[in-house]
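Note that one protein chain of the assembly has been removed; the remaining protein chains are unaltered in position.
Coming up: chain A.
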Amino acid sequence: MSIPEDVDPLPARSMQPNPGGALRPDHVLGRDQLIADYWRTLQVQSLALLAPRRIGKTSIMVRMELLAPEGFVVVRRNLEGLESTSEFAQVLLEDIEQLLSTWKTKALRAREFLAKLGVVELHKIKLELRGVGWKRLLERLFDDLEEQLEQHDQTLVLMWDEVTLFIAQLINSGQAGDAMLLLDVLRAIRQSHPRVRMVLTGSIGFGELLRRLRREHGYRNRPLNDVAQRSVPLLQAGGAEALICALLRHADQALEPAFINELVQVSEGHPFVIQLLVDRVLQQLVPSRVDLRACLATLMTPPGDPLDLNHYLDRLERELDNQAAALARVVLDTVAASPDSLDRAGVCAALPGHPRDRVLATIRILEDDFYLRRNQHEQLEFMLQFVRRFWIAERGL
């Protein structure tokens, strides 16, 4: 089985800026090294890709599918908008039936189970599986699948986008029991079907979801302890450069190193910001690097700011109780305003009036929720420097 190495050595590609659009797999640039790493992980275990919105998780999955190594077969599905585990089972059934049809076979056990329920024709009805019927359907479906995967010597990678959103939707709509059971069932499937891998993505951290299930519903399991959790990074300088060059090349713009370098710096390698900046700059008569910082400021100015940075303030209020939100703000203030880098101990020391355990727990929440990250020296820093600047300005630090 061959794992693709960095197959994208900055080819002379050209592509139109398309912020927010659905990109073609060969237009996803600067991610191949990361993707190769992910595929290496998938050799042995499933993967959870976590990142804030607009970092490019979906695009990475699309390109991963294109670069799937031999012996792997990919089924990709967006779970956003699904309303029940029953609906989830149905879309999974459809996806797997489609896969099996390429091997000229069917999900016989699953169909037999459905026939018992009186369902004879799929694809034209919406399943309403009562109780844990969906769980039984999933179990039979994976039994069907395992047999075929074995026979064709393939490993199936189920790439599920927006899993955390789906789980949150279940919790919010009074189906927390189903949500917990689903997490357990999926873990059991991974354990019992060695030819099945999952790539789970979400813009809400799993940690946050599990904390909520624990707090509100007494959930004590650890349904992801078999999954490698990866935080999707921003583009490295080389990747950002590749993307910028491709976008500028399309507009027949000269690829001036100073301009490209400034774009890399200003965007911090955030692919969405790069797309937005290039799109805006190219609308000007004479694109210039001096406009870049002004363009970024525009992107951060309400109303209609595409980055909606205010959510960094709002989310704390919404997702934490008053006391926890207040402490989170203090921690962020401390990290933002500190002239020197601080590690976790440093933050605790800077906040002597707060219990150490609570400060550490808060830092963990803020890391899970993409406010902060730890660099290679274990120093805490804002995940995005422009968010730090925003925080300083908004909080009057």
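The rule is short, and it goes like this: a residue touches a chain if its C-beta (ideal position, glycine included) is under 8 Å from a C-beta of that chain, and two chains touch if they have at least 3 such contacts; residues count from 1.
What we mean here is this: contacts and distances are computed from a predicted model.
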Among "Anti-sigma K factor RskA C-terminal domain-containing protein", "ABC transporter permease", "(2Fe-2S)-binding protein" or "Orc1-like AAA ATPase domain-containing protein", UniProt's protein name for the complex chain that is not shown is "Orc1-like AAA ATPase domain-containing protein"
Across A:P17, A:G205 or A:G269, the one contacting the chain not displayed is A:P17
Cross-chain touch to the chain not pictured, restricted to A:H250, A:R289, A:R373 or A:R389, is A:H250
Checked against the full complex, the residue among A:H27, A:R63 or A:R187 that touches the missing chain is A:H27
Missing-chain contact among A:P257, A:G304, A:P339 or A:G396 belongs to A:G304
Only one of A:R53, A:R136, A:H193 or A:R358 touches the unshown chain, namely A:R53
Residue positions on chain A contacting the omitted chain are 15-24, 27, 53-54, 58, 62, 77-83, 124-126, 161, 165, 169, 250, 272, 279, 283, 303-308, 311, 315
